[in-house]
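Worksheet: one structure, shown below.
With one protein chain removed, the remaining protein chains of the complex are shown where they sit.
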Amino acid sequence: MTATTRAARAWRRGAATLAVGALAAVGMTACSSSSSGSASSGSTASSSDIAAALQKKSTITVWAWAPQDKDIVAAFEKKYPNVTVNLVNAGTSTTQYTKLQNAIKAGSGVPDVAQIEYYALPQFAVSGSVQSLDGYGFDSLKSDYASAVGDAITVNGSLDALPQDTGPMALFYNEKIFKQYGLTVPTTWDQYVADAVKLHAANSSEYITSDTGDPGFATSMTWQAGGKPFTVNGATSVTINTADAGTQKWATEWDQMEEKGLLAQTAGWSSQWFTQLGNGQIATLVTGAWMPDNLETSAAAGNGDWRVAPMPTYTAGTAASAENGGSSYAVMKGSSNALVAAGFVQFLATQPGEQILANEGGFPALTSILNSSSFLDQDPAYFGGQKINEVLSSAAASVLGGWSYMPFQVYANSIFPDTVGKAYSNKTDIYAAMQAWYKASAAYGTQQGFTVTTK
Amino acid sequence: MTVLSAGSPPRTRGAELKPRRRRKWTGWGFIGPFLLVFLFDLVAPIVYAIYLSLFQDKLIGGNKFAGLANYTQALSDPQFWTGFERVVLFLIVQVPIMLLISLGAALAIDSARLHWTPLYRLSIFLPYAVPSVVGALMWGFLYGNQFGLVSDLDSWFHVTLPNVLQSGTWILPAIGNIVTWEFIGYNMLIFYSALQTIPGELYEAAELDNASSWRIIWHIKIPALRPAIAIATIFSIIGSFQLFTEPAVLYPIATNAIGSAFTPNYYAYNLSFNGQEYNYSATIAIVMGVITVVVAYVFQRISQRNQGA
Partner (left out) sequence: MAVTEQAPSAARRSARPARGSRKAWNPNKRRKSPMLTAVMTLGLIYSLLPLFWLIVNASKTQSNLFSTNGLWFGGHFALFENIKQTLTYSNGEFLHWFGNTLIYVVVGAGGATFLSTVGGYGLAKFDFPGKRGVLAVVLGAVAIPGTVLVVPTFLMFSKMGITNTYWSVIIPSLINPFGLYLMWIFARDAIPKELLEAARVDGAKEWRIFFSISLKLLRPGMITVLLFAVVATWNNYFLPLIMINKPSLYPLTVGLYQWNALSQTAGGTPIFNLVLTGSVLMIVPIMVVFLVMQRYWQSGLAAGSVKQ
């Protein structure tokens, strides 16, 4: 075979030259990708420009997973009959972001509008994938939302998206199970752990909650514990504090749950998870205010059993919460219908869209609705008629300030299972794993050209 | 493979001299279309991947020539090498098990000592027709310890089987089981077809010598199967190195057990589509491709030598 191998190698070289020639002909020699430190600058357009565009015949594609969006789209199309909206559910959160990045790289199939959670927005903005909304006349809208929300949608000084909902965290618990096993509704985390021990000891197929390691949950819990591991100093500079006290506080508390096997190991959002929520095998959920609609749709068996209470804290008598999730909608760069897309985003993020969201169990970002009595008086049957929005509103008010995400949080979250996830399955120290995660994220940031200071 | 040493069949000279010259280039007309697409489908992406692997495209700073920096990084990347060791382990354990079972099945079906032979032949082959996505989905449901087969077994036999989808140690055998299930039929078919071509005279001779069934298997069937075993092994090795679909499909329900760098291919995929690190991903793909080709080539040489070709 040696003779043929030599011949083969020679032939391969020849073929390679041919191929390179072919590639050159297709024009691949130019290294054309560039990236700015912020979203591409928007063209100036006034609200009348947008209004005019909405009157013309056009079609836009929107990628979103929020269940209420179907009705929001229907209302939008009713108001602007010349616009057709193609609503696509391209997956939730990371799943959609992967597809979005894929489409952006391919330069084809990018939607006009995409639902992007607050923590993910900076990464898309920095890579120049979203259209800046500066100059569209939306700046005045920022005051209609909480200042934290306004900060979340502004990346490096540019308004990049408009908000839909927020996710202040609260404690969702199954009152039927609590009564059955004589558990008290916890106000501190130590009480929560005690409840967990009691519940699991009484019935080994019952768990206080399920957690297989979720980066959104870990960062939100760190947030609530007062942690501030990430600081963004300008467009290209990030500080990551691997010895963050809040991280340690939460991790140490949560270690007790993990080591004693008090956490159900059911993958979140799976069919098993919803079934266990419905039948009470998972007794609580510490999650964002957007959860009610999901419980009502997918865990129907628990109808009437669930209630909402403020999130437990580390010190008795204090109130503290954090954000978990919460989405904004951005116009993607390269959209051929940017004005119409901007008009849709505006519709969704202001009274018309937000009211629909609120009516269907969502937790809108618009403060006027948040404070309205009709919103606060909602008493869904799923929660036994409790006025859950009152609890959720006070949770929103107690969200601790000063938190930042890393500008490459989407990627960091995708490698979370490699360090912290493994700690969960091996039942080892969560804090050490979190530190390893911070370090790995820092390495990625440095590799991507950021100036990362690790403390 | 002994294939290449066969070369072209011997020709007589003289009368064929003139037509051979005319036919000299006609062959290109037939192989041409394939080669054109081959260039575009195989050679061009490899060349482009090599080109990409020499650059780095950062979120801050853009696209810059980086020489062999990506390769140095790949060669010292613990995640890549852990994934690589994992597929090697997978290969060493799963491939022999699968091939042994396929071989046994083929021999059993060929032995004509089975009742309803066609039923077995067909049903063992059926899993191959199932898309690996569907196969992984099905097994994912079956493995679920709350509502799947595992939970039923737990309650019937009063045991607690390990929660395979959450266990770092059990997930690899679990995936190995899925791959075995998918490919037993395919490999069995390769062996069975090979067995069909054994000339009858050999069996007649064995009859005359009053050979036992085991002797027939050992001295007639297995030697005849050697080339088929070699092919099946090479393809299985290549397949093991490529392991992607099963971990990818199971990832949402076994996130911690699998991790983003479970196999080199999955790592390359995540680098591209989660991390936007296309250049580094291309590097990993190339390194993996080179390793696979080398291993396949070495294996083929070894088996060639063993066959005495």
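By letter and in written order, the chains are A and B; residue numbering begins at 1 in each of them.
By our rule, contacts are C-beta pairs under 8 Å (C-beta built on N, C-alpha and C of every residue); 3 or more make two chains touch, one makes a residue touch a chain.
Since the structure is predicted, the reported quantities are computational estimates derived from the model, not experimental observations.
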Touching residue (missing chain; options A:Q248, A:N294, A:S372 or A:T428): A:N294
Sole residue of A:S270, A:T284, A:Q386 or A:N413 that reaches the chain not shown, by the stated touch rule: A:S270
Touch residues of chain A, complete complex, unshown partner: 1, 3-5, 7-8, 10-12, 15, 23, 26, 28, 65-67, 88-89, 91-93, 95, 99, 102-103, 105-109, 267, 269-275, 290, 294, 297-298
Residues in chain B touching the chain absent from view: 1-4, 6-9, 11, 19-20, 23-35, 37-38, 40-42, 44-46, 48-49, 52, 100-101, 104-105, 107-109, 111-115, 119-120, 122-135, 137-139, 141-142, 147-149, 151-152, 181, 184-185, 189-190, 192-194, 196-197, 199-201, 203-204, 206-207, 210-214, 216-217, 224, 227-228, 231, 234, 238, 241-242, 244-245, 248-249, 252, 265, 268-269, 272-273, 278, 281-282, 285-286, 288-289, 292-293, 296-297, 309
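Everything below uses one rule, namely that only the chains that are shown with their structure count from here on.
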Distance from chain B to chain A - Cα centre to Cα centre, in angstrom: 38
Chain B-touching residues of chain A, taken from the complex the two chains share: 1, 4, 15-16, 18-20, 22-23, 28, 31-35, 37, 94, 98, 101-102, 105, 126-127, 212-213, 236, 265-267, 270-272, 275-276, 407-408, 410-411, 414-415, 417-418, 421-422, 424-426, 444, 447-450
Complex contact set, residues of chain B against chain A: 4-5, 39-40, 43-44, 47-48, 51, 55, 57-64, 79, 144, 146-147, 163, 165-168, 252-261, 270, 273-278, 301
